[in-house]
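The complex appears here without one of its protein chains, the remainder shown in place.
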Amino acid sequence: MSFLPFAIAIWIFLVGLYGVVTSHHLVHLVICLSVVQSSTYLLLLGIGYRTNGAASIFVDIPPNTKAVDPVVKALTLTDVVVGAAVTALLLALAVQAQKRFGTLDPDELDPLRD
Amino acid sequence: MEKLAPLAVAGPFLIAALFAISMPLSRRRDDIVSIVTASAGVVFVGAMLIDVLSRDVPVVTWVGGWQPRAGVALGISMAFDPLSTSLALLAAVLVCAAFLFAWRYFETPGPIFHALMLVFGGAMAGFCLSGDLFNLFVFFELMSVTAYALTAYRSEESGPLQGALTFAVSNTVGAVFILFGIALLYARTGALNLAQIGVALAHGHADGLVVGAFAFLCIGFMVKAAVVPFHFWLADAYAVAPTPACVIFSGVMSDLGIYAIARVYWTMFDGPFHAHLETLRLVFLLFGGVTALWGAVLCLAQHHLKRLLAFVTISQIGMALIGVGLFSTEGIAAAALLIAADGLLRAGLFVAIGAVIHRTGSVNELRLYRLGRQVPRPLAAIFFAGALGLAGPPFLGAFSGKRVLEHAAIDVGHGWIIVVFVVAAILTAAAVLRAGGRVFLGWGEPAEDDPIPFGRPTGSEVERDDDEAEAETTGAPDTTPPVMIATAGALVAGGLAISLFPALVDKTLDAAARFTDRAAYAAVVLHGAKLPLPDTPNLGVDALAILFGLLSVGGAVGIALAVLSPRHRVRGLVPLRLRGPLRGTYWAVRRLHSGQAGDYVTWLSVGAATFGVLLAAATR
Amino acid sequence: MTVLQIVALALVAVGAPAVVAARDPLRQAFVASFYGLLLGVLFFAFAAPDVALSSIVIGSVALPTIILLALAKIGDKDS
Partner (left out) sequence: MSPGEGPARRRDSEISLATRRRLFLVSGAVLAALMTWALAGMPAFGDYHGIYGLLLNRVAVPQEHATNVITAVNFDYRGFDTLGEEFILFAAVLGLALILRERRDEEEGPPDDDAVGRQVSGASVAVRLITVALVGPTVLLAGYIIAHGAITPGGGFQGGVIAATALLFVYLGGEYLALRRIRPLPLVEITKATGAAGFVLIGIAGLIWGVAFLDNWLPKGTPGDVFSAGTMQLLSVAVGFEITGGFVLILSEFLDQTIVLRRRRGVRSG
């Protein structure tokens, strides 16, 4: 049971990547990409958890109570925001690609020859 | 001095932010300000390099003043030694050259372009100088995001969109792999500082977690470095990005991926993998060799000048990976010399091509037939000098890099790899020479349909000529601004000069010895202790190296002339029964570059699985 | 492993393929919004309130809105 969160992180990574590979709509592809990124949040937080550890915010609890690892949460927190920014940039590309190619299927975008 | 090191990163960021503030208010002379900032960056990193060279230990500074407590790193360290600082200097020089080039190349670039380029320069400096694993990832991500935006810069034409999209999708998946590697290492060692992780891993053996972490980190960095089969995005992205951006992309961005693999290995994984060095070399030499040859063959077939240089970049990344993949001090020195020389040469060639585009408005070699005559004479000379430098003639361009690489390969017992990178060097130089011959000298037929003597593609596929004039520069001005010629000349001269001084080779060997010394790195980062400097033998120029130098230049010129010569003489060279299968496989490989994100991510996943399995087998 | 964690993990494990399976981007935006909420609950179960707040605010509010607006721009044409 102690491997469950990591197994699910791998599962989400592969499902998201499957969505990216088989996508026929650029916006769908971008959202699947954000699912792939969410697998790393789960993995990072799964590493930092300590059984019945409190959140590492010592406002109302004494400073040396058993607390969860703060570093991992700091990394994940900024990754969530950054992931949103990159996804917004990709969506802008998709909007612009739709105007240029008239289609949103990543497979029909004109390959650049020679 | 080292306390100011973060300014190499924060300085360009601040100027970029100030540009963004001034943007809505009014038009500023932002190109002048950005050139001044970029040159200040070059001076600053140059001063840091001189400071580092004067001390025989990596210089360490802790951002935020968080000194480590009993060997546990609290804050983020910037540890820089001669190799990483000179790579940061190369990046700063190329950013400065790109600004100089963009100054006259674009009509109204606007502050957004300058802000993005400055952030890109700061991110590259941060990437080279960082001593923290997650910080490395943050600057990797920052370089990627700015590169996506810069690739889509001239987004009204069709090219950039499709190039930027596949670029963004591939690199984002690569970044996820890197995060997986970081998470694994953090779980095992509880640390994010490179030195501290290295110390923690030093005693353990290479079990599943360590192999997995190294595999995922390398996969992510190989996507950025465009190693086959993760390279598909590069040709599309570099072919369509605005030329000033290409100067940095091709000149140094891909090489940073190779640097990252070396940095990650030599600071963290040298301990556990030391016992499996022999089989590890085979895996990396395989990937490096295939990349070198793949890029070389495909660049011979390109007519789109920027796409041709994109494949030259891929091929030379393969050579640098061969250097790093030898996992020896000389290998690292060879890779460093190759990165420096080839990076400058490629950047100079891109500026030269930019000048041609600026003048003629077209980027297709066939369309440019003889048009190059309108471009001033010195530019043609610079282009040919750069092309010859790629082949590495004795004492010029990539010569010393190749010389050390040959020596390192023989030392390590993999002499066979010399054939691979000499052939790759010949083919890449031949392709650029051929392009130069047709554009500047008007040799060969104007509308030659198939680029290599394998005859027409089997299918009746009509070659879609998609080199619609770059809309980057409106209209074809009558004169080529002197600043472009000066920039191209300076870059190519710099690239050629790398091999002029034998002393530089010995200095690079000393620097490589310090780069690969994990114990000294950990001692100075975590405890500030200085360990004695390893002494390195100097490497003289031997006859074999000069022979290889002449061979590669001669081969390159020969092939270029052969391809440009009238059709009938060449067709006899390729035996008849070989022509069918050769053409078939060649066009199959060409159509792999389908420009579809789904394909590229599939190949990325296949490459990741192969690399992972090979690495696992290598360490059992 | 508390019960909340197991339930949240199971829901997220089902939510991810749901987001991928929703081929029509409009429907996918709503499923993604719900998935962001599920992630928020999971992070809360992992004693990470900051990340839960961030994931809910961005994952289920800001991002789906951006997706919907992008679709509004694209949607008219690619009917």
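Each chain gets a letter, A, B and C, in the order it is written, and its residues are counted from 1.
The rule we apply is simple: contacts are C-beta pairs under 8 Å (C-beta built on N, C-alpha and C of every residue); 3 or more make two chains touch, one makes a residue touch a chain.
Being a predicted model, the structure only gives us computed values, none of them experimental.
Every visible chain touched by the undisplayed chain in the complete complex is listed here: A, B, C.
When the omitted chain is restored, the residue from B:Leu192, B:Val375, B:Ala431 or B:Leu564 that touches it is B:Leu192. Remark: the omitted chain is touched by one listed residue; of B:Leu74, B:Leu282 or B:Ala529 this is B:Leu74. Considering the complete assembly, chain A touches the hidden chain via residues 2-7, 9-10, 13-14, 17-18, 21-22, 43, 46-51, 55-59, 63-64, 67-75, 77-78, 81-82, 84-86, 88-89, 91-93, 95-96, 99, 101-103, 107-108, 110-111. Mapped onto chain C, the footprint of the missing chain covers residues 1, 49-50, 53-54, 57-58, 61-62, 65-66, 69-70, 72-73, 75-79.
In the full complex, the hidden chain is touched by chain B at residues 3-4, 6-7, 9-10, 13-14, 16-18, 20-21, 23-25, 61-66, 69, 72-76, 112-113, 115-116, 119, 122-123, 126, 132, 134-135, 138-139, 141-142, 145-146, 148-150, 152-153, 155-156, 180, 184, 186-192, 207-213, 215-216, 588, 591-592, 594, 596, 598-599, 601-602, 605-606, 608-610, 612-613, 616.
Criterion: only the chains that are shown with their structure count from here on.
Centre to centre, using the average C-alpha position, chain A and chain C are separated by 10 Å.
The touching residues of chain A, when paired with chain B in their complex, are 13, 17, 20-23, 26, 29, 33, 36-37, 39-40, 43-44, 47, 71-72, 75, 79, 82, 85-86, 89-90, 93-94, 96-97, 100-101, 106-107, 109-114. Residues 1-2, 4-5, 8, 11-12, 15-16, 18-19, 24-25, 27-28, 31-32, 34-35, 38-39, 41-42, 45-46, 48-49, 52-55, 57, 68, 73, 76-77, 80-81, 84, 87-88, 91-92, 94-95, 98, 102-104 of chain A are the ones touching chain C in the complex. In the complex of the two chains, the chain B residues touching chain A come out as 134, 141, 145, 148-149, 152, 155, 157-159, 161-165, 168-169, 172-173, 176, 179-180, 183, 186-187, 192, 235-236, 239-240, 301-304, 307, 364, 451, 463-466, 593-598, 601-602, 605.
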